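A single protein chain has been omitted; all remaining protein chains appear in their positions.
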Amino acid sequence: MTKEEIQKQIFQAVETVKQTNPMVGSITNTVTINFVANAQLAVGGSAAMVYLPEEGEFLAKASGAIYINVGTLLPIYEQTLPHVAKVLHDTGKPWVLDPVAVGIGSMRTHLLRQFKDYKPHVIRGNASEIIALAGLWKLDGGAAISKVRGVDSTDSVIAAKTAAVSLAKWTGGAVAVSGKTDLITDGTVIAFSYGGSHFMPKITGAGCSLGGVIAVYLTAASPFIAALTGTAVYNLAGTRTEKKVDGPGSFQIKFLDELYKASAGEIANNPFEIEEV
Amino acid sequence: MTKEEIQKQIFQAVETVKQTNPMVGSITNTVTINFVANAQLAVGGSAAMVYLPEEGEFLAKASGAIYINVGTLLPIYEQTLPHVAKVLHDTGKPWVLDPVAVGIGSMRTHLLRQFKDYKPHVIRGNASEIIALAGLWKLDGGAAISKVRGVDSTDSVIAAKTAAVSLAKWTGGAVAVSGKTDLITDGTVIAFSYGGSHFMPKITGAGCSLGGVIAVYLTAASPFIAALTGTAVYNLAGTRTEKKVDGPGSFQIKFLDELYKASAGEIANNPFEIEEV
Partner (left out) sequence: MTKEEIQKQIFQAVETVKQTNPMVGSITNTVTINFVANAQLAVGGSAAMVYLPEEGEFLAKASGAIYINVGTLLPIYEQTLPHVAKVLHDTGKPWVLDPVAVGIGSMRTHLLRQFKDYKPHVIRGNASEIIALAGLWKLDGGAAISKVRGVDSTDSVIAAKTAAVSLAKWTGGAVAVSGKTDLITDGTVIAFSYGGSHFMPKITGAGCSLGGVIAVYLTAASPFIAALTGTAVYNLAGTRTEKKVDGPGSFQIKFLDELYKASAGEIANNPFEIEEV
């Protein structure tokens, strides 16, 4: 794909979402659940969140795509997450996995290990999470010892390149590594997306809500294009918002405004570069 | 009641709430729980949220009214919700039911079916939810097959008129159907409330928080007046906020400001019409 072809597909993904208002179900953490829903609505999607196995199955079937974030595990997740991931896999419904805080606790490890077979269409995380997940799945570039620090990354995006590529090759989907410059790969091509703001790590949920927004675009595009489109609108909105605010509270709010206002053409034209793996 | 008598009662409900700062307990979903609490505080109420059966019972007895929203069911709700609804019914304490996403999952269906006997004083929902609840309760105007799409409505408010009237007649309370024009009925009179904003469906929680605010007014007014007062302040604040913002993030925030600033006289004068059933 040329850069122009990619831009055309980004444009198309954004337009389709704005026109079809696709339903995207989520099972996500309670810290940023509101921000995830509002970000999904801001880009043109429709949001619904659940906790129970049966309701997750319902949403998996009724939604165009699903977002699963393991941030704040509840006891019921031991049943809900494998069940819903299996339904997604068996029905071929696209989904995004956000392996938040991989390495904390045995239930999290056990759940994330099971997801290997259910092959999420997009995996989104910071560099440390991507490296740790590849390690957990025994893929190239993974580390046996997680360097995840709570929800923060202690690794640079480029250090996660091999892990991202091997995860994408395994799933046949795409991987998005969030950081100062974002890396998106489908296992054969790597895109670097530019923009964003120094305020993004100063608010909670910039990463989670990006995962939720990628799931929205996943209803209208390939995993690679969906991950790149979500990342592009985040970088664009981040850059624009930073110019208008002087603190993280206002950033969080105006950022939603900019997500809403960004046009398909502007998102397609957000700076990015591509290279072969 | 004449329109003037209704306006006088709306004025009185708003004033009483501002003066008495009534406590209103809620059992509600985790997506919009913060927005519900902040909206209840903005209009002059006091908020408290719980999950456990015994704590729900405590709040049901200690509060002036209760708000129950079945948005994100947790396993414990199987015990909490019927127990609290029974306490509310047995003690005659007024409460608002928000039958979010009725039709998704068997626990939700089972819980909502049980609520028929506990007769919520106000039922608030979008048109599809009201039609589906009437169907679940086998009342006139209900549909056997829910057209609820996650948390969105696919039906128009006016299509829910018969269902709303039959639900109100069954409970002896009031029903509020939220949409472009809002319909409120006590089974004998129908009020249409005007205003609002195109941003309201672009944020999560406009409907939930209205349910919570109606519960606040329910401490100081009849179900019909409480539902109409809550709807009126939402329409007024929505109209005012839309003029000040250019995106849904700012809308959400300034909307709380406008809820806070709206006076009893302004709320009573928000446009509405009444007709006999």
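Going in written order, the chains are labelled A and B, and every chain counts its residues from 1.
The rule is simple: a contact is a pair of C-beta atoms (placed from the backbone, for glycine too) under 8 Å apart; a residue touches a chain by one contact, two chains touch by 3 or more.
In this text the structure is predicted, and so the values were computed from the model without any measurement.
Chemist: Can you work out which residue in A:7, A:34 or A:171 touches the chain that's missing from view?
Modeler: A:34
Chemist: Which residue among B:59, B:148, B:164 or B:227 touches the omitted chain?
Modeler: Here the residue in touch with the unshown chain is B:59.
Chemist: Of A:79, A:204 or A:239, which one is in contact with the hidden chain?
Modeler: Touching the chain that is not displayed is residue A:204.
Chemist: Counting contacts across the full complex, list the positions on chain B that touch the omitted chain.
Modeler: Contact residues on chain B toward the absent chain are 23, 25, 30, 33-34, 37-38, 41-42, 46-52, 54-55, 58-59, 62-63, 74-76, 252-261.
Chemist: Residue-wise, where is chain A in contact with the chain that is not depicted?
Modeler: 29-32, 34-35, 71-75, 101, 104-108, 149-152, 201-205, 245-250, 252-253
The rule is short, and it goes like this: only the chains that are shown with their structure count from here on.
Chemist: Cα centroid separation between chain A and chain B, in whole Å?
Modeler: 34
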